[in-house]
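Here the structure comes first, spelled out in structure tokens, and everything after it is commentary.
We show some of the complex, not the whole, and keep each chain where it was.
A, B, C and D are the chain letters, set down in written order, and residue numbers restart from 1 in every chain.
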């Protein structure tokens, strides 16, 4: 390890950066899809409910690697088909496909978490918002979201951790993120321990920093709430 | 006969309202019209369906049968068989709701917002009014109900009576044409009850239509123009307040008055 | 698609199901018990307990499960003292290493979920329990946990599903679960898409059973979210009670 | 105009192919690739790719060739094409020096499963007696695992690992009695201090299931295959491959043809 020429520090840090970038974009995607998924699960239209259930069951159910493969090879086949030729590799950019694949999988988990968070809300307060003429969008934005955040944060924090680790799977489509860099280092120097421990430490640093963010979010979301325990 | 004289459009018109929870019907066809500027007291014993009736007016409960019209506009309800009834046109319901403010029996203040934020929430985000104006008005309202000092508190940190007053202020801030009050003075001490009833009397004088579920006989008799007595989901007695209290027709209502 | 290849892969992969199911069930149950303890430590209000639980959760959520498995399986065996201790007969076995790693990992995630459930219980509900003299433990058992459970089920369902899929990492330490067999099939056939699709179908089936079980359970414990049942099963008639 | 050929490698399989800090790729195959590209007069671009996705990405045209110590097997040949071999797969067992397996029959010898099959099988039968019931580790999805499945099926308790380091760990801490792996990789590992006390035991095997190592190509790229074939043939013939092999492995793995 270390930053001297011939040290692996710089590579590990660069890979950490990529990991954070993939995870952050994937997480944002998952929040978006999760919100839509939860809306579908809670909808009074049975067709939307069924769609929500299908989404969460299938994407939570199949191995994530398979989803990534399908996104990557599937999308390149699709692009090749669209561009009409069978020339070279029509690459959907790896980063984008990776982020989408991760976001779609994690979104299925988020959907369940958001559903639970919404169902834990006080019915009375939602009714009050309805009674004051809020549209579903306003209701969601002004009342449901800020309160659901409170219930959703611990679960969502888990999903963030999941996404962070999941980003390691992206290496199969050619991106050198932290875990792949550790494997490269381990295989090249034949010293797996130092590389995996360094990777673990770097993951911990990310967790530590993101933990601060989550805690301040949680503190904000629980303003004015009397704690039960 | 009087064909040329146009009937004034009622602010709220309920007709033949039936409402069931599961297989139990709690409203058995209630009809009621409130004209502009009328104050209607809804009396009745606990569990008689008063809250349910009030909640049918703004579609928090969708009646299984019957119609609701707000200022002449009938709310369209989708009652296809095999599923619970619901409004066909969500936008219509939102529009009509923003003209009818409600004070809930259990207050239902938004727990993540301070009292002042609770009050300006709907005016700013539903009615799209200017935030600054709303704050100024909200503070004036809080002053009026005597909890200005608590404006930056969260609901969980208020006493019951303070919460109820905040809920009343929240409804007033909407400048609604129609007000639905569900026992708005239940948590207040007698002094404050007097205050709040005075506020309601002023609102009545301004010509707002009010439906008030109440246990305050004095209010029903002296302030409201009309009194309705609900019993087991049926209107047992209805008429001008003066009449009803002076000459009650229904045996049940006579009993109710006697015990009060 | 080569259906006969798919069928023969499926037949081979099915042999991995018992191990996958065993690993999931044992680690989820052990993990749940640990998680419960950790969550209690988190909300105990005791700074020392809270901090140690937090540190545990921080480390276990913060590092990849693969690394954890790796450290438990290869790392611990680096210490000769351990190799000569009573624990070695267990730690020697990849099976127990996998169970330990998976259980410790899910404990950290589940603890956060349980904590979230506990925190979402309304303060008034707890006050009512305190006011009638319930001890802390009784209050937890009778009031807080049943309500917390309702709120946390969706997130916990997620965790169990994740766990079922995470058992796949056991294949990295020589266990032949569904994924281990799949990897072997891929290396023999070089048809990853087909093999992984079949393996995926198996995982989908397992997780579907789990998520369906969770929906049923959630439905069963939230009668208060629905309209009251019109006709409850009749209580035994008066005469019978006296008779 | 010069044609560009993109070659994928794993970059984590020292000393065949591995990365230096800052990502530059090195190793036997990297040196060889340079030689081959010169002889084919094409410009080469080398990319690192995780082993797990290395063949699917080739067929998806992400790159044009693989040089990542890929052995030629019939199953792989169903999916992709291979050039002429540039190395032979030579495998051997490593055990602890103080174990009963320390001096298995045939230590120091080497057998080709192609040309000396009967003799090799006789040796294997003797070894099977000693190794019966022992725990043996191999890297999964490799020719080593195929060899064990073919010749030691039911004899030893076979365990599959993700990498050779991992089975080496378990050899050192006593979970395994023996490992079978590519001799070049084992030899490199045995030089490290943490494998002190381990040694090669029994004969080295080549040919047969170990087959040969060649460039992986798409089946439809016949023209590129022809170019690689020509370049490899010349590099083997003039001793370049042997020189590179001695430089990186200290043994000669160049294919005998």
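Definition applied: contacts are C-beta pairs under 8 Å (C-beta built on N, C-alpha and C of every residue); 3 or more make two chains touch, one makes a residue touch a chain.
Predicted model only: the values in this text are computed from it and were never measured.
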| item | value |
| --- | --- |
| Labelled copy-number formula for the complete complex in this structure file | A x1, B x2, C x1, D x1 |
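Everything that follows uses one rule, which is that only the chains that are shown with their structure count from here on.
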| item | value |
| --- | --- |
| Centre-most chain, if every chain is reduced to its averaged C-alpha atoms | A |
| Greatest separation from chain C - chain, by CA centre | B |
| Distance between the centres, which are taken as Cα means, of chain D and chain C, whole angstrom | 40 |
| Centroid spacing, where centroids are CA-atom means, of chain B and chain D in whole angstrom | 82 |
| For chain A paired with chain D, centre-to-centre distance based on mean C-alpha positions, whole Å | 38 |
| Multi-partner residues of chain B (at least 2 other chains) | 156 |
| Two or more partner chains touched - positions in chain D | 56, 166 |
| In contact (per the touch rule at the top): chain pairs | A-B, A-C, A-D, B-C, C-D |
| Residue ranges of chain C in contact with chain A within the complex | 43, 58-59, 61-67, 70-71, 74-75, 109, 112-113, 115-116, 118-123, 125-126, 144, 150-155, 157-159, 161-162, 165, 168, 179, 192-193, 196-197, 199-201, 203-208, 211, 225 |
| Footprint of chain A on chain D - complex, ascending | 10-14, 18-23, 47-50, 52-53, 56-57, 60-63, 163, 165-166, 188-189, 192 |
| Residues of chain A touching chain C in the complex | 56-58, 60-66, 69, 73, 109, 112-113, 115-116, 119-120, 122, 150-155, 157-159, 161-162, 165, 168, 179, 192-193, 196-197, 199-200, 203-204, 206-208, 211, 222, 225-229 |
